[in-house]
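Next up is a structure, given as structure tokens.
Only one protein chain is missing; all other protein chains are in place.
== subunit A ==
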Amino acid sequence: MMDCRPEQVVYMDNNATTRVAPEVVEAMTPFLSDFYGNPSSMHRFGGQVGAAVRKAREQVAGLLGAEPEEITFTSCGTESDSTAILSALQSFPDKRHVVTTRVEHPAIKNLCEGLDSLTGHKHRVTRLPVADDGTLDLEKYREALSDDTAIVSVMWANNETGVIFPIAEMARIAHEHGILFHTDAVQAVGKIPIDLNKLDVDFLSLSGHKLHAAKGVGALYVRRGTPFVPFLTGGHQERGRRGGTENVASIVGLGVACELAGANMEEENNTVRKLRDRLEEGLLKAVPKSMLNGHKTDRLPNTTNISFEYVEGEAILLHMDRYNICASSGSACTSGSLEPSHVLRAMGVPFTAAHGSIRYSLSTYNTEEEVDFVLEKMPPIIAELRAMSPFWKED
């Protein structure tokens, strides 16, 4: 089964998931073996586990500039997103309008598309368009807000292009209109500085496995005083905000991951950005008819999304896989649907390019040697596939 070993791969798919940091694994292990007590128990054996969860809550809050009681642990980013949106709609049953964007992650996109059948009420959803470089028009955003708007949900950074949205300003505008603001910050947390104390953000979603913690744990920030209706009702865990016995080990790991991210953010960002830029510049130079998707500077330091025209993404990825290079594509064939990525289409990327888009997302575990290895392998892969393409004209 497991025949592709971690030490063999060049892993540049960190927006999909990340390597669990060794420090995180070390912190989690005791709670998977000896310290199995229930954090809610009255006895000390469980109580000490409760203390570990408390510490993790402080660590997560610390990274976000939030108070510990504003953090609720969940199972994933998707759960956090659903909780926030559905809570707002239930808190304001008279308001049936949601403002979001055309480039959201499926966790928000599909939730908003299905609101009517999910809630049994008719909703209006405004999906803000983006420009060619993936950025938003704030004028259109202001125009979209109305008395009927229950919540605005805008991702902090896009998973496919890394483009960063002006969340501070957008949240401020929402509050000027008395509207709740949610941000899916799954790709942003740990990669860019966030200080929620200074912002008008009411809800923020994050996911552990995108920042070197384990899969199966996420968190939702809920600003103190924000009306809240739980998504999972049950026991009194998470102060009644999310029933279900805590995923202790993963929560403890998430705490450590947040602390690591906060401690090294600037330094790591500089290293990762240098590697990303080396890769990006090298590819755009070495491969003719290649182009960058997304804004060049308003972008996460680890992400680059490049289109290689006249070739198809899945074919590129499978050739890369021969060299154990891991990345993603926005092509139709990789998604299981028949259309290329909704993000690239919203940006107006031509089909000739959208089908051949590859997303490289780096982390601090990448090295310059790996970048150079990818730079060596990519041009011949693209050339070989283009030689096979009926649309490619050598000139």
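Going forward, contacts are C-beta pairs under 8 Å (C-beta built on N, C-alpha and C of every residue); 3 or more make two chains touch, one makes a residue touch a chain; residues count from 1.
What we mean here is this: contacts and distances are computed from a predicted model.
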Next on the checklist: Given that one chain of this complex has been left out, which of "ATP synthase epsilon chain", "Cytochrome d ubiquinol oxidase subunit II", "Lipooligosaccharide transport system ATP-binding protein" or "Nitrogen fixation protein NifU" is its protein name according to UniProt?
Outcome noted: "Nitrogen fixation protein NifU"
Next on the checklist: Touching the hidden chain in the complete assembly: which of A:131, A:263 or A:388 does that?
Outcome noted: A:388
Checklist entry - For the chain left off this view, which of A:130, A:311 or A:362 is in contact with it? => result A:311
Checklist entry - If the missing chain were put back, which residues of subunit A would it touch? => result 310-315, 318-319, 322, 331-334, 336-340, 351-352, 355, 387-391
